[in-house]
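Complex shown without one protein chain; remaining protein chains in place.
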Amino acid sequence: MILEIDGLKIHYSTRAGAVRAVDGASFAVPEGRIVGLVGESGCGKTTAVRAIMGVLAENGRRAGGRVVFKGQAIDEATTRKLLWREIAYVPQSAMSSLDPVYTVGAQLVEVLTKRGNASRSAARARAAELFDLVGLSESRLADYPHQFSGGMRQRAAIAMALALKPSLLLADEPVTALDVIVQRQILDMLRTLQQRLKLSMVLVTHDISVVAYLCDDVVVMYAGQVIESGPVREVLARPRHPYTMGLRNAFPDLMSDALELVPIGGSPPDLSDPPPGCRFAPRCPFVLAACTTSAALIADGGKQAHASACLRDDEAHSLRKAAMDPATWQRSSNFAMS
Amino acid sequence: MKLVLERFTHNALALLAVTTILFFMFRLMPGTPLAAFINENLNADQQQAMLEQFGLDRPMWQQYFIYLGNLVQGEFGLSFFQRRPVLDILLEVLPNSLILTLASLIIAYIFGVLAGAWLAWKRGSWIERVAVPAVLATRAAPEFWIGMVLLALLSFNAGWFPSGGASSPGLAYTNNWQRIASWDYLHHLALPVLTLALYLQGLPLLLMRSNMLEVMHEEFVTMARMKGFSEWRIVINHAARNALLPVVTAFALGVGLSMGGNVVIETVFSWPGIGRLLVQAVSVHDYPLAQGAFLMIALVLALMNFVADLLYMVLDPRVSHGRKG
Partner (left out) sequence: MAERAEPVLPVRTGWPLLAVLRRMAAMPLRDPFAFTGLLIYVLFVLVALFADQLAPTDPLEILFTKAGKLAANVPPSLDFPLGTTNLGRDIYAQLVHGTRSALAVGLSAAIIVAIVGTVVGLVAGYFGGMVDAVLMRIADMALSLPFLPFVIVLTGFLGASTSNIVLAVALLLWPNSARVIRSQVLTLRERAYVEAARVTGASSWRILFVHIAPNILPLSFVYAAIAIGWAIITEASVSFLGFGDSESVSWGYMLQDAFSSQALSRGQYAWFVPPGVCIILVVVAGFFISRGYEEVFMPRLRGR
């Protein structure tokens, strides 16, 4: 395991009280694999990744849990040394993440000289090399971010992330802002680079089809917690948590037998006052009385091959069958509304 | 280049509009009839010259074009009371106004930018809670009142500075530059500059502070943090560099705006500048001089607006470097 997240808690203080954006999330990233971190917006996936990079919003703080990188627990001070050299980040919007007043080349040189201890001439050569690696023409180094197209900017952001040869790449919705064809190109490039450079990677996305296309493992988050994790094929073929089952139904292009699109009724709970038991219980079609008081958390750092946080995990097989029927989810939405 | 031309045209048209407004203001206003341009202070020859030069016996629309033609040639007519060309008088006092304005603005902006960035850094502290209302108060105070208080305290009470004028009586200089470079001139300049700087520092300070706070939330600043850059590098090379853009533009605009506001400062300190000249001309109804002084101020304003546009283009690559693809 290159990265282990164990019981991570991130709280935001707001006027309405503390919002528990991440509340005891645990997952692990095996060396040389691409892990998809998937969930609806607001489920805490981005917060979790940004917490690993040590950049939370001003009102956010780490309220508990451990982050272990290559076997060593890291805190704020030790993270700083690892940043960009060991762990790098690919942002969702490369436009806003590049400084508008410097050329892209200058920003590459900056990170290479200030964090990579390269000389200016070595940095320039390396910048050209990096542009080549991500399929950009060397001549574009002299351009400003706004002169790039969306896809090119994303490539530039990936070049930036690879500058110091990190071992772990955290990519936050790296293709969400792009059109489908460019999405595919960037994902293919990420896969190629990952294999060539033997990178480990966390890919944050709300799009389960991106996970299916690119990732080796998947971690499903819901309302600040990890509710299921395991190898992509395993999890998507045999989901064990009702939320994952519902999520899979909501993305029909994955299903070979072309099911109709079935949304999960209701909406995620208010994280300043989450329900006491399983957080999915209010929307779950298979909810039991016990679900509203207690939950089964994935606790052992997510090292288990295929783990689920559902109390009815041993009935997963029959639940999965019921979940294929759209009527199941209809009931659930009526239930959630009442 | 197309953009430069566009901004130039825009500002030139604005100036034309101002001169047009002025033309009609001076001719149609009650109490300022046509005949006002022929003043009894001028002798018969001078009156005849003015009449011909401004075409005062012709219809209004012809007068308008004669007026524009005269302006382009720098022909503003004769001052009723000083009985010499308005342009000469204007050019004589213009350097005083420019020196006062530029010196004050430079001091105000250097201080304002540094203090503003520092206050952004100190957000949420008691210093901020005290400093921001205090700065607002300097922006809310009438300029001339700040001048009066400083004059009473530092000039009349402490005796550190002269109470007005641009030079001590009895001193003679071979030329204007020698006069301006003299210690005496600087000594006279100090208090007006201090007053104006105190009044002007609020804008760059508050602008810099709010820009910094805004930029510090930008994703590229967060990215700089993720890259593990030092706090210093993040604040100076990324946040401040971006936050400074509008402040630099505001500086150029400030030259033009403050030229207008100098009217009161120059009066408080009897500073022989263009603003005081305007006040004097208006109060004695010296129309050609008042019109000339007003136009000179408007010209500086339009010119500095254009400079501000240019600066903005030069400094912001998003404007100066077009989109490729």
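Note that the chains take the letters A and B in the order they are written out, and that residue 1 is the start of every chain.
As a working rule, a contact is a pair of C-beta atoms (placed from the backbone, for glycine too) under 8 Å apart; a residue touches a chain by one contact, two chains touch by 3 or more.
The structure displayed is predicted, hence computed values, not measured ones.
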Report, in label order, the displayed chains that the undisplayed chain touches. B
Sole touch to the unshown chain from B:M223, B:A240 or B:A302: residue B:A302
Given B:A131, B:M223 or B:L245, the correct residue touching the omitted chain is B:L245
Hey, which of B:V86, B:A117, B:L253 or B:V307 is the one touching the hidden chain? B:L253
Among the options B:L91, B:I110 or B:M148, the absent chain makes contact with B:M148
Residue list for chain B contacting the dropped chain reads 10-11, 14-15, 17-18, 21, 25-26, 29-32, 133, 136-137, 139-145, 148-149, 151-152, 156-157, 163, 210, 213-214, 245-246, 249-250, 253, 256-257, 259-261, 263-264, 267-268, 275, 278-279, 282-283, 285, 290, 293-294, 297-298, 301-302, 305, 308, 312
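The criterion applied here is as follows: only the chains that are shown with their structure count from here on.
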Dist(centroid_CA(chain A), centroid_CA(chain B)) in Å evaluates to 54
Residues of chain B touching chain A in their complex? 218-220, 222-230, 233, 237-238, 241-242, 245, 315-318, 321-325
Complex contact set, residues of chain A against chain B: 53-55, 80-81, 83-85, 88-89, 91, 93, 96-101, 103, 110-111, 114-115, 143-144, 146-149
